Structures are given as structure tokens and as C-alpha cells.
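Sharing a structure here in C-alpha cells format.
Left out: one protein chain. Kept in place: all the others.
Letters A, B and C name the chains as they come in the text, with residue numbers starting at 1 for each one.
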């Protein structure tokens, strides 16, 4: 078993608590983290409601400061105790952890410049903290892998949608014209996307008989080609489910590295052997593979 | 064959009529119950139409009283004749049966307090009587089990949707702002849900070019990830259909207990062996398994 | 080979032309019929456009009369030459053929009564002539059989949708109330159907925060359970496609009787052996099965 920090130092103890989830302390840390993230999102969302923002401006500011301090401490601790700090900082979760705190400090720096629009943008960008929750979602691996494996087909599908949407958008721009709301080709393409995905806001809709006929064709096309991604994902999903069963049988786990997307890791690997990023759900796999594990 | 009430008492006879459906009397009771439920729902729904409620206030009150008395008698009889009254009272159908009558009595108690909003709420809560119909829907077992088996994947899917919806909602709140209807982050998240599920009311819709571009991305994402639950359910469904065929071959029925969700019951079981709740569709299974059954 | 009319009478010749499609005359008759039906639908649809109806009232009347006379002659000839006139008259296509002409004669009878609403209704009911085209759609058998085989599951699905829609409709009626457009429970159920099917007109949409939260839940539920019928149909469709391949291999055709829905017919059967209705696509099957057929 490879151990990144063999010494029983504080740094290694912190590493076990913060990065891993196979000890009571590690699990407690994760739960505390999830609660803190959800609470900070709740405050952020509530703070966007006009009268609440006005009435509790001072309290919201203090709460926000507290959360930012907490997340900053977490980020610095992660950097300190990670066996490969730079690899962590560059990894998906490293960037998310940074994005969760950065807007606050940028806002501090440029607050006196009174660029209010930018400050609002920065305040809301803290919403990306929600991505810190992704790693706690079990099973997301299967779905992500299905999507990742069919990325080429999904790209082809979107290329076809892009072509259809451009053609139908341009056609309705010519037929309906600016007087019926189709003010430009970009607007008409927006209309075509709203239509082909069957969203149908109704903010722009055809009025002339020919426009309605071509719009009907767009809808029926959208209705049919919706089946294409479903077919792709369903086929890939069944494949993935079969492989998953085989995996359990073979006592192997195809864990996908969240950083470099490679998935040929040994069951006892803590870190990706290609880029050094932390692998998700390590402890579960270890427990399954080695029954008489002696650490902790 | 296990018989909860071996004595030929009134209580046992009532039990056979009310809880089981394998006798003519039991079947007649069920049909009478279905008709009564549908009639009470019809009266409830009609009574919500303004002019009908005004013109027939007195008649509606009397009809409602009759239905409540009938359902109260049914509930008390079920409690009286059930072999395990407390298990029944705590089971899904026990709670539904209680909810079907409770609002009437609460409304009586607080009617003089003139909390009209609460009274309206209580009156409409009787709509939950419709859940009394669930146990009469054949085959619902297969669909429920498919959904239940994929509950983890569905939870993961909804977590991903929740994350996407929060991010895109916050983005459009920043880009469009309150002046275009995106008054707060909760409102923008509501818009994102309306969009990603392709419902698209059009009560809130983006106006700025950047807002529309990001909204288009939201729609296309919603369009694609819609394929994920379909893939999950389709794969689970095929699995379920195969197992169902195997079940018929093996003369075994994987009946799911409506209370504790376990499904390892013998074909002649009347009640869940884990929690004592009544199992659905008993008589069908018995008829299939034992051809020379001698009761009734 | 069973021949309903062994004699070479006019009646039998007419039967071959009108009911069967394995002779040049029969095929020509079918093409003429399709063209006539499409033309009559075109005239009917055009006649509903306000200014066309006014400007060409006289011409439209004459054309309509011509089509009705033609379809009446067709109906009478079918009755005359069918080997079992009463079975034809009671069959799906017999009723459709009657419905295609009946409104004209009823309108004649009650025209002097000046029930204009009824006359308009009758005039538009001629649209059901479009159902005369159903039998010319090849392959519709496979889709119809998939749907027919999963009718129980689809019924269960719709029962579940009905229950969900009633509960969510009633909830939003209580929460939003008549002041936000949810004027009664039937209207709210209509809103819930519009929402759960992801149509989303936006004519009624929630305004209060709680209403929007529950509406979001409705949308996400609709989004998920949409996967259920897809799963059912896809599973059934794959099954159907496999059986279809087996059929071709076995030189057997599981043709479904359009009247009694049974499908255990021999390949050379002209009529359903259960109810005597004409079976679709006879000649194709015959050609496949017997290579040296000598009639015609």
C-alpha cells in the first residue's frame, strides 16, 4: 500500500482528515464541510432577494465574511497538507476551492472603485461553491463516464443541431422579418433553439402561415432528433451498467481521475498515477478489495 | 397457510371483506370503495368552481358530510378488524385513510375561529383521498420497483440538475438583472428549472444577447441530460421485465411491502414478514401458486 | 386457399378492386381513393379560413357535395360487394367510412333548423375522413402492436399521472388561489397537466414563492416520469423487432385484426377467423408465402 506521508506528522494527520473519508474524523470533517457549503449557499441566495438584502445588509456581510474566512482556512490547509500542493491547486476541486473565496478578496480590492456591476458579478460568482458538493455525490462516476464516453457522438449531435438551428433561424428571419419579432439572425437562431428543444417560451413566435408551417417542421424535427441523444445515452448506459457488474465481479474499479479523465487505476490507488490528483471514493474501494486492512 | 384470525368471528369476517379481495364480498367492497372515492373526489373538485360552490353550498356540505362519515366508518372498521391495528395505522394506506377524514374534523374544531385560509387548505387536503386508489392500480408494482431500484441514480441525477440550475440561475440573475424579471436568485433558479425541464412558460425569459446565449446553452444541456433518466429507467425497466418473466416461471412473486419496501415474501404471505403490513394483490398470487385452495 | 366469392360475378370483381390491393385495378382504386381523401381534406381545411369560406362559399359547397357523393358511392359499393356486409359495417374502417359521409346528410336534415353551431360541428366532423388513410400506412402494425401490448403499463402510467396531477393541481389551487389564475381545481389540474407534460403555455403560471417551489417539483417529476413510457415502449419495441425478424424467418405473419385485436391468423387468411373482419395487407403476405398463386 502506497502511503504519501508515512510519518505520523501533523501534516499527515490533517491530510487524512481533510482529503480522506475513511476515518471518523475525516467523515466528520466532510459532514461539517457539506453543512457549511449548504449554509453559505443559503445565505448567498437569500441575500439576493431585494428586501432581505436591504434589511439585513450588515448581518449578511458578517455571515459572508465568516464563511469566506472558513473556506480560506480550508483552502490553505489543503494546500499545506496535500502531498502534491501544486497538483491539488491545478486540479478541478483545487480551482473550485479557489473560486469559492477569490471573489470576496477581489471585491475588497476594487470596492472603493465603485464598479457596482462587477461587485454584483463577483458576489454571485461565489455560487460556484456549489461545485464543492460534486465530489460528495455518489454514483456520479457512472453517469459522468457514460457522458464522457459518448462525448464524440454528443458533439456530432450538437453540430447537427447547430446546423439545423442556423438554417431554420435564417429561414424564419426571412419569412417573418423584424416586424414579427425576428429582428436579426442571432435572435432567430435563439428562437430556433427555444423551439427545437421544445422549451417554447412564446416571447417570439411565428405569425405568418408560411412561418408557422416551417416552425411546425422545426418542432417535429426537434421532437424526432431528441431521440438521438436518448438513444446514444441509453446504449452507453446499458454498456456501462454491464461493465460495472463485471467490475464488481473482477474486484476492480474503473475510477475516473477528475483531473485527467484516465481510469486505469489500481484499486488501492490514492492518487491518479498519471497526474497525481486525488481519486474519489478511495476508502470504499480499499474496504472492498482488502479485507484485513490494518491502518487507522 | 398462515391465517391471522383462525376463529370464524365477526372480526375475521370483516377482515376478509375489508382487507382482502379474494372473496365476492371483498371484491364488492373494493368496487364500492372505488366508486365512493371517485364520487367524493368529483364532488370536491366541482365544489372548487366558484359559482357551483355558491349555488350549491348547502348540498355540497351535506354530501361532504356523508362521505366523511362513510370514510370514518371505514377507518374505524379497518382499525377494529386489522390483526395488527397499530401496524395498519402506521402503514402508508393507514395514514392515507386518516388524512382522508382528518381535515373535516379539524375544520369543525377551528371553524368558529374563522381562519378561512386554513379551512380552505383543509378542505382541499381531502384530495389526498385519491391516494386510496393507488392500491387498486395493477402493475404499479413493476413501475414502482423500477423507480425504487434506480433511486440512487435518480438522486444523483437530481443533484446534478440542482447544481446546474443554481449555477445557470445565478448567471442569468447577474446578466439579466431585476429589470428583466430576474428579480432574485430564487426566481432565477425557478426560471432555470422551467427552462431545463423544457416547460418554458415564458413568464420570465432572457432579453439581452448574452442572457439569450447562456439560456440557449441551458436549454441544450437540459435537452441532453433529459436522456440520462430515460437511460436509467429504460435499462432498469428491461432488467425488471426480464426478472418478471423469470418470476412467473419460478412461481414466485417479488411483492414489495408498501411500508418497509422489502420484497422477499413467500407467495402465500398475507402480511410483510418484516413489519406486518398488509401485502398488495394477495389473492392473485395465491390463486397462481396453489390451485386447490379450499377457503371460500 | 379460401375464397369468399368463388364465382366470377361482378360482385366478386368489385370486391377484388375495392377491398384488395393485389391487382392493378385494386392498386389504382387505392391510389384514386387516397388522392380523393387528401383532396377532400384540403378543401375542408381551406374552407375553414374565414375569407376563403366567404369568397368561395358556392364553389366549396359544390366540391363538398361531389366528394360526399363519391364517398357515399364507395360506402354503398363496399356494403354491396363485401362477403360479410354487416361485419364490414361494424368494423373500424366501416364506421370511419360512414362517419365520413353522415355529417353531410345530418346537416341537410337540420339545416332549416338553423342550429349553426351544430352545423359547424358536423361540417368539421368530416375531418375524421383522415382515418380512412390509416390502412394505407405501412408498418403501422408494428407500432400499433407495441402500443397495444403495453396498454396495461400505459394505463398504469396514466393512472399515476392522473393522481399526481390532481394532487399538485389542488396544492397550487390552495397556495396560489383564484387571484393568480388558479380559479378552480379543474383549472389547476389543467395547469398541472400543461406543466407535467412540459408543454408550458404560460397562460397560467405560479407567482408566489411557495407556488413556484411546488411547481418546480411538478416539473422535475414530469421530467423524470417521462422516462417511464419511453422505457416501456423501448423495451416493447425491441421485443417486437426481434419477433418481427423471427416472423420473417418462419414465413408467418402476426397480423392484428383491426376489429377484435387478435393476431393468430394464417398467412393466407383474408379475414379474421374470430370476427370475420377484413385483415390488412393481405396480398403482401400471400405473395411472400405462395410463390405460384394463380388467381387474377
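Here are a few things to note about the model shown:
Heads up, the rule we're going with is that contacts are C-beta pairs under 8 Å (C-beta built on N, C-alpha and C of every residue); 3 or more make two chains touch, one makes a residue touch a chain.
Everything numeric here is computed off the predicted structure, so don't read it as measured data.
Touching the missing chain, out of A:32, A:65 or A:163, is residue A:163. Screening C:81, C:101 or C:161 against the full complex identifies C:161 as the residue touching the chain left out. If you put the missing chain back, the residues of chain B touching it would be 198-202, 230, 234.
Where chain C meets the missing chain, the touching residues are 41, 44-45, 48-50, 120-121, 124, 127-128, 130-131, 133-134, 137-140, 142-143, 146-147, 154, 157-158, 161, 186-187, 190, 193-194, 197-203, 226, 229-230, 232-234, 236-238, 241. Residues 152-153, 156-157, 159-160, 163, 166-167, 170-171, 173-174, 178, 183-186, 189, 195, 198-202, 205, 209, 212-213, 215-216, 219-220, 222-224, 226-228, 230-232, 234-235, 238 are the ones on chain A that touch the missing chain.
As a working rule, only the chains that are shown with their structure count from here on.
Between the two copies, chain A and chain B, the Cα superposition rotates by 90°, quoted to the nearest 5. For this pair, chain B with chain C, the centres built from the Cα atoms lie 33 Å apart.
Contacts with at least two other chains are made by residues 157, 186, 189, 198-202, 226, 230, 232, 234, 238 of chain B.
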